[in-house]
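In this view, the complex is presented without one of its protein chains, the others remaining in place.
Per-chain numbering from 1; labels A, B and C assigned in written order.
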Amino acid sequence: MSGSVLGNIFKISTWGESHGFGVGVVIDGVPAGLELNEEDIQIFLDRRKPGTSKFTTKRKENDLVKIMSGVFDGKTTGTPISLMVVNEDHHSKDYSEISSYYRPGHADYTFDEKYGFRDYRGGGRSSGRETIGRVAAGAIAVKILKELGIIINAYTSSIGPVSIDKSNFDMNQAKENALYMPDREAFIKAEKYLEKCIKEKNSSGGSIECIIKGLPSGVGEPCFDKLNAVLAHSICSIGAVKGFEIGDGIEASKNTGLNNNDSYYYNEKGVICKNTNHSGGITGGISEGFDIKFKAYIKPTPSIAASQNTINKSKENIQINIKGRHDPVIVPRAVVVVEAMSAITVLDMLLLSMTNQIENIKRFFTK
Amino acid sequence: MSGSVLGNIFKISTWGESHGFGVGVVIDGVPAGLELNEEDIQIFLDRRKPGTSKFTTKRKENDLVKIMSGVFDGKTTGTPISLMVVNEDHHSKDYSEISSYYRPGHADYTFDEKYGFRDYRGGGRSSGRETIGRVAAGAIAVKILKELGIIINAYTSSIGPVSIDKSNFDMNQAKENALYMPDREAFIKAEKYLEKCIKEKNSSGGSIECIIKGLPSGVGEPCFDKLNAVLAHSICSIGAVKGFEIGDGIEASKNTGLNNNDSYYYNEKGVICKNTNHSGGITGGISEGFDIKFKAYIKPTPSIAASQNTINKSKENIQINIKGRHDPVIVPRAVVVVEAMSAITVLDMLLLSMTNQIENIKRFFTK
Amino acid sequence: MSGSVLGNIFKISTWGESHGFGVGVVIDGVPAGLELNEEDIQIFLDRRKPGTSKFTTKRKENDLVKIMSGVFDGKTTGTPISLMVVNEDHHSKDYSEISSYYRPGHADYTFDEKYGFRDYRGGGRSSGRETIGRVAAGAIAVKILKELGIIINAYTSSIGPVSIDKSNFDMNQAKENALYMPDREAFIKAEKYLEKCIKEKNSSGGSIECIIKGLPSGVGEPCFDKLNAVLAHSICSIGAVKGFEIGDGIEASKNTGLNNNDSYYYNEKGVICKNTNHSGGITGGISEGFDIKFKAYIKPTPSIAASQNTINKSKENIQINIKGRHDPVIVPRAVVVVEAMSAITVLDMLLLSMTNQIENIKRFFTK
Partner (left out) sequence: MSGSVLGNIFKISTWGESHGFGVGVVIDGVPAGLELNEEDIQIFLDRRKPGTSKFTTKRKENDLVKIMSGVFDGKTTGTPISLMVVNEDHHSKDYSEISSYYRPGHADYTFDEKYGFRDYRGGGRSSGRETIGRVAAGAIAVKILKELGIIINAYTSSIGPVSIDKSNFDMNQAKENALYMPDREAFIKAEKYLEKCIKEKNSSGGSIECIIKGLPSGVGEPCFDKLNAVLAHSICSIGAVKGFEIGDGIEASKNTGLNNNDSYYYNEKGVICKNTNHSGGITGGISEGFDIKFKAYIKPTPSIAASQNTINKSKENIQINIKGRHDPVIVPRAVVVVEAMSAITVLDMLLLSMTNQIENIKRFFTK
């Protein structure tokens, strides 16, 4: 089906497996006239690349993106933009053994059930390399949003049981540490926790928080394509994401109306403000014009070296030890994926909002 | 845009405002040959109706559904099914005051920002009555799924700070109490909590858990229409839902791989089983063939009688007390909405899975 | 599937059978702030109504439309607009006989093959009454386009072998005669031809030409949603349409490049003009800014009183004479359907074109 196509106006089609020729994406609906080159996209891809810290896989990939269409004289033409990254480093022999069994927590079993068989090398289509297409497309969406004054910023908010403390919040810290945590103390604790995990041949989960600034009010299409709903869809489609909340989320469910309602007020300059943001910037599924705030919860990396029970294709119960290369934690690398997916979705919804009022449409066509 | 259309094959279009002529839905893609009558749908609508307990609004509506097309001789014809419920009880005067200001926590402000103005009576399109179309369509989806051995069951898992205790789980209890909680002790505590809320002119949030039994493996379309992602979209589109988690969700993010991975094994009859269900029945975005388990987190009802600060359309800061009829908690009424949306989405994805393998397609067309 | 949903931004869902409760449409994506009432829509429905001339069916229907949602204080709210027309005059007994056999040229057989059975009364979903939903939605699209200076005008260009002569073209004539032909001489010939058909218990086909004035350049989304392609889809979805051509169409295929290319030139006022319009106003699938011109070819009405061979459900070869009410020609009634479908499609594509250039998007969000 269309499982690999997302969007209404800004529409992306991703392709590629871990050990195939390459991975990529075709983006349709990119407005013409935007300055764009490979560097704009490479910056984002470099943030997800493996091998950049002691906590990420040692796989050596440059992941260099190539723009194959849709750009002329340094500007987008409005025609589909095809981006590709060639797979350089794939050790088939690392994964040949797993063709016969199903790794716990991975999509091996479910892909076999769905399709009858699967490309078992390195996770095939369910591999983390599938996020390259997302991030590449997201880089373009981010650039367009920036032109419109909309900024997206995500960071690691927790690793396992270690959460950041908002009173220590410092984005510069995030950019300097390998876990992308904007709280140095939390980072140090999390580092220790992960070293323990590695020693135990185990792995950790975590969470990512994302803030979107500058989004105008009125974005989101009730009642099914509410902004929080399409963001939930987009973010939950990222591998390993097991939970999504907007604003206070789970905490809101335990609270009362008086404590949860945000109150608007006019400040002395006549600008609408609010003192709290329990809603996360979205009410009735439509953006309010204040910061959008949401969180994604990520399960622990399933590939661990410790012994695990599972089954093989000969219907036997066996024990396995996963060898090869695997991340003890993927959360830091998923931060840019969360930014990318938010950008893609927010841009698509922003473009849809242009047709909400007849007066805006009339003004648009009266030049 | 298509904010009010949802689905790929089983496609629903809802319409209607709180105080307009009525509310309804058109469902396209209903397979032909299914026995269907108003009663099949009315059962579900009655579960969401206001005025059925002391904790729900006193609005008197029969909410009788009428099938206007798509059924002949008691069976679905395969053509679009149009369902309508006429609005009987709408006291415009109850809401006339609010045309001038924006109620905190409601979509008044965001609808005005999006469309330039709004039908301010009773919440208009953002009213809970919009869920009638969803539930009516969901009733049909539930019936089809039942024919395929797939059962959906949801219940209140928490009200405010009061959660059910799984060791006391009893679904019969849920059907007997007004909060639809399958744990009598928790219900009693929650009842007390709500009486306190009402006394304080306040409201409460809560959460709903949903279990889907009997779904075959292989359902879900990576990488964007993963089953957990489309469920997140569907559930988060329900008003007041602020969080969604699949399986262990938030707990998974704090856990380790060894504790979170589910291990498959063959029992003595050669059937695939697993001892844990941390995944919630979905891995790699595809159903495993085990129970699907997810949770929706709902914010407190925004309409409270207590005094609140807000703004009016003349750019003034004012104080208001919301009069009229409102639920202190909506969670029990949202349970059937969660079942409905799950059914609609799961059915759509199940139908999409029919085309995954060439062998199945060939067998289908060889009669 | 989504066979009954059409559009990207301006999206319509039609429903209803010939002998069910009623027929209607839900329109999503109507911009807010447009003045709208039942009269705006009724004008269009009256043009398709049966019983208005000696050449159209004697069925007595008022076909009064009701707006059930999406309009408040006389203006569209931006929420879905649900329109309904109740079926008043349906003589089930007129059609009871046909439940056992398949009328030639009708969809009886194909609906049975597709769905296993069908609502055999009066054509069910394949009845011409299905066009009520299209025309009602089209009326709204026409109104919006008018606000933007875009006018759509269609007329009968031929009945059977009788074609209009462009040198006699007079739109006032069309509005005065029952065949809606803008050439009085052609009308007189066609009238005679139809009287002969009726006498012979036969029927006639014909063609409809449509001109769209005032559409800006740049509308149409290559390479699949080219404007001529989406128009072809839209128009060919109308029952009985068997051919579609844009501009010179079939004649172009017989011509040479030198004769078929339109040349642009600047007139003395510096405005772009062209002396010919072989292209029909669309090149490369995108509107040029000149008149759009296309034609729809319609087969003869299948219901004729003359004897015909066919089969029945008991696998027998039989002869039938169709009784009851039927049009000897449907072309004049289809003119408003062609206008409606053009409007719906052109509006949808016009709205999509708003996001083609980054400069336009930036200007839109800078207020």
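Criterion: a contact is a pair of C-beta atoms (placed from the backbone, for glycine too) under 8 Å apart; a residue touches a chain by one contact, two chains touch by 3 or more.
Since the structure is predicted, the reported quantities are computational estimates derived from the model, not experimental observations.
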Handout entry: Residue of B:32, B:64, B:86 or B:198 touching the missing chain in the full complex
Key = B:32
Completion exercise
The one of C:45, C:135 or C:197 in touch with the missing chain is C:197
Completion exercise
On chain A, the omitted chain is touched by residues 1-5, 7-9, 11, 13-17, 20-24, 26, 28-29, 32-33, 66-70, 72-73, 75, 77-82, 84, 114-119, 124-125
Exercise for the section: Please give every residue of chain C in contact with the chain that is not shown. Expected result: 1-6, 8, 14, 102, 104-107, 109-111, 113-116, 125-126, 130, 158, 160-161, 197, 200, 202-207, 217-226, 228-230, 232-237, 239, 241-250, 252-266, 270, 272, 278-280, 282-289, 297-304, 306, 308-311, 315-317, 352-353, 355-357, 359
Practice task
Provide the residue numbers of chain B that touch the chain removed from this figure.
Solution key: 8-9, 29, 31-34, 76, 78-79, 144, 147-148, 216, 222, 350-352, 354-362, 364-365
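In the analysis below, only the chains that are shown with their structure count from here on.
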Problem - Whole-Å gap between the CA centroids of chain A and chain B - result: 26
Practice task
Would you kindly tell me how far, in whole Å, the mean C-alpha position of chain C lies from that of chain A?
Solution key: 45
Practice task
Send over the residues of chain C in touch with two or more other chains.
Solution key: 8-9, 29, 32-33, 78-79
